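Pasting a structure here, questions to come.
The excerpt is restricted to a subset of chains, each kept in its original location.
Order as written gives the chain letters A and B; numbering starts at 1 within each chain.
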Amino acid sequence: MDQKQLEKLLRSIQKGELTVQEGVQKLKTLPFEDIGEAMIDHHRPLRKGFPEVIFGQGKEADQVIRIMERMVEAHEDILVTRIDEEKAKAVLQRFPQASYNQRARTITLRLSEAAGQSQGIILVITAGTSDIPVAEEAAVTARIMGHSVETLYDVGVSGVHRLLNHRERLMEANVLIVVAGMEGALPSVVGGLVARPVIAVPTSVGYGTSFGGLAPLLAMLNSCASNVAVVNIDNGFGAGYIASLINR
Amino acid sequence: MDQKQLEKLLRSIQKGELTVQEGVQKLKTLPFEDIGEAMIDHHRPLRKGFPEVIFGQGKEADQVIRIMERMVEAHEDILVTRIDEEKAKAVLQRFPQASYNQRARTITLRLSEAAGQSQGIILVITAGTSDIPVAEEAAVTARIMGHSVETLYDVGVSGVHRLLNHRERLMEANVLIVVAGMEGALPSVVGGLVARPVIAVPTSVGYGTSFGGLAPLLAMLNSCASNVAVVNIDNGFGAGYIASLINR
């Protein structure tokens, strides 16, 4: 039942074609679709400026292209995550104006009018160089959502002076995303240096007792710094997304 | 080396009592304490209005009292977490102006001038009634940090209409803390309804395959809602703390 149908029903009551009791009965079983759609309508403005996100893993290039075509028609910003280079090539042939980030394995395409950038800075930090792809996914996500992103890579805790050299940049950031594999200690150290929220992303970088990222995940959940919250292993996109919401 | 010592050193160079080379040598080994303290000085204003937090678990009432005495002298707001009723009684005999929250198992004592409340609302939600103690710890933490907190308890996903009835309250909140044991599904549902950050707190409420909160923890880390970040099992304090930072 869309708005027109609802108007028609109320007009029938207005005109006396439908009794109040009949109207009550019909409205009590009001299909959720309509409310649902209404809910979406109300949500849209709230969500404005946010891209729809296509999880590329397990999708064929064709599928990605079809979804993108519908979004382009709707003038929506586009973010495709976890798409490998080969599929990306096929997608970019169809959408030459889109751009592929090889390290982040993302395709982005900005179609909305450029919103004024948010004032706060999102700082994305990694412990090692192997954590950079996950960090880049976070950075790309936050940028397409309209945020200023800076990066600080390879400042892991076994050489803590590398991090401390950048203390001022840490303290200027409004939200920090800290990406680390191995022992996952960096979010605790960063969290202790700043007074802003830290989104910690464990990565599957490591071997043996890393157990695919379990070691840094547990470390981050047990952080002695109180300003640290954690997302799934390798979930750069999620970190970029929630950091963007915080930064708004 | 505090500021006075540093001034003295530089004056010795100014007066020629110390050569430049000698000064360079002394400064190169500049004790970190001073920089450290300086760092703390810079941090203070940033952290202003935030209480020092005493983790009560494993501490004797005497220890808690001694720490509180030093903090009261410094006119700092006080939050004691995980303190059981018996110890709390002993503490309150010494500090009658402090108050004990039995469900949250916290002692609070506000000594700073009341900061203007933040405008955004932190909404603390629980799936069940057994999750309330953890939720109260989060609420108490955010309140002592100067934030407006509202609560919405017992709206778990097996009766999703209970949650949907409060959809407007969800959408008005600036940050949401969602506390859930058992299957830990509530943060995903809440996350899908709002466009603000959701801090998810798994609880050890449950039995059997709950494995002490592992089940809801994994569920929250795997949330299909992108605006969910997670803290440690039963860590209401951490959720309240980071939510407060986000809400500032």
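One rule holds for everything that comes next: a residue touches a chain if its C-beta (ideal position, glycine included) is under 8 Å from a C-beta of that chain, and two chains touch if they have at least 3 such contacts.
Please read all numbers here as calculations on a predicted model, not as lab measurements.
**Student:** Whole complex: how many copies, 2 being shown?
**Tutor:** 8
In this section, only the chains that are shown with their structure count from here on.
**Student:** Taking the mean of the CA coordinates per chain, how far is subunit A from subunit B in Å?
**Tutor:** Centres of subunit A and subunit B (C-alpha means) sit 25 Å apart.
**Student:** Please give the residue numbers of subunit B that touch subunit A in the complex, ascending.
**Tutor:** 39, 42-43, 46-47, 50, 53, 167, 171, 195-197, 199, 217, 221-222, 226-233, 237-239, 241-242, 245-246
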